[in-house]
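Written out below as structure tokens is the structure these notes cover.
A protein chain is absent from this complex, but the other protein chains hold their places.
Then we have chain A:
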Amino acid sequence: MKKSRVSLLLAITLVGGTVLAACGNGGGSGGQSADGVTTVEFWAAPNPPQQAFWQDMAKEYEAVNPDVKVNVSAIKESPSSEASIQAAIAGGNAPTVAENINRGFAAQLSNSKALVALDELPQFKEMVESRNMAETIAPWEFADGHQYVLPIYSNPMLIGWRTDFLKEIGYNEPPQTYSEVLEATAKLKAKYPDKYMWAKGADLADPTAWKRWFDFFLLYNAASDGNKFIEGQNLVADDKAGVEMLTFVDDLRKAGGILAQNATDPFETGAGVFTDIGPWTFDMWATKYPELKYGENFTLTLPPVPDHMDPANAKTYADAKGLVIFSGAPEASQQAAAEFLKWVYANEENDVKWFKQTNLPPARDDLNEVEGFKQILAEKPELALYAEAVSKGVPAMDNPKFNELQTLIGQEAFNKVIRGEIDPQTGWNNMKKAIEGEL
């Protein structure tokens, strides 16, 4: 904490960025050194397995393409990966390629003309065909008809259930509908007053935009059968499903089933019975909570749905990230990057390697068909559930104002319902009004 540190950071970023931008090469057709080597600056996700994968790919590619150098480094997360990319673009130091970009941030970047439209690159069509991802990439098209992100992986978020506690209150299978969850909550509270059905710590009461992907959109997508929330510049949310979902959250709160205060790993430590789980969690559990074993004391399902819906076909939120190429990078580097990506995705073994190393399901149409994937899924049955649910995942909105809009969802409706400060219908109406004002 230093006085006005953020103001100073902002001011220095503004000036520094502009000065550096003026000094930068501003795109153009550079990117090649005197010895004819083209450099691709590749910013990987700050996740060691992902970095390791791209470093291996770069090394292998350089071995067969000595005229290209692929520098892989992790995106700096201080103050956030988005802010690092933003500052780099402003400073004329943007990489050629960055991974770990969600649709919302890509919409912000494309709105500012910072991204290359991938569908206009000559390598794009071949890349999509050879990777067998035509269906997967289709919903990634942006409102202007272009593709700015090449999806790498798509994680349909699932609900993890502590089956050990469920069994103790008489359930062999997790509850699937709102009524069943509320009924189970009553039984849980009767036996364990200190335990909660949904324990996610303070995230549920925090208005930070990205947190809504893992609670609000998880439930909204299930309740609305995947109905879009925002389309272009219009709010097209399903009112009935939205209010129904918030009413469920409110009922769960009233039944004492929600823990919305700061807690350390509440699901893992047994304070809560269900929470959202992504496949990246399992590696962490293997070292930190080895006692948690799929099929023994936890299981995975799609999110709970209203009573009139079929739980087996519930939709969910897809935590999907992809690669972008920056328009500020020299043209030669952009082309070299596209060639590099085409080379990586021309070989399905590379995606198998990716899946094995990261646990993140590759964004492909043939995840349940390719032998290499089948083998991994057989070895890790918990990942098979994610692979099966890929088609049920709804990706994030592609509105450039997604941060403001998702913050409003929390501030006006979700966080207040969680805290019992507003009734679901009023919260939903207030949220709609605020979002429509912002749009």
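Observations on the structure shown:
The definition used in the following text is that a residue touches a chain if its C-beta (ideal position, glycine included) is under 8 Å from a C-beta of that chain, and two chains touch if they have at least 3 such contacts; residues count from 1.
We take it that contacts and distances are computed from a predicted model.
Looking at the choices "Heptaprenyl diphosphate synthase", "Binding-protein-dependent transport systems inner membrane component", "Nitric oxide reductase NorQ protein" or "Cytochrome C oxidase subunit IV", the name in the UniProt record of the chain not drawn here is "Binding-protein-dependent transport systems inner membrane component". In the complete complex, the hidden chain is touched by one of A:58, A:75 or A:109, namely A:109. From the options A:51, A:86, A:224 or A:316, the residue with contact to the chain not on display is A:86.
Listed residues A:209, A:346 or A:439: the one in touch with the omitted chain is A:209. Where chain A meets the chain that is not shown, the touching residues are 1-8, 10-15, 17-18, 79-80, 82-83, 86-87, 89-90, 108-109, 111-114, 194, 199, 201-202, 205-209, 259-264, 266, 269, 271, 401, 403-404, 411, 415-416, 419, 421.
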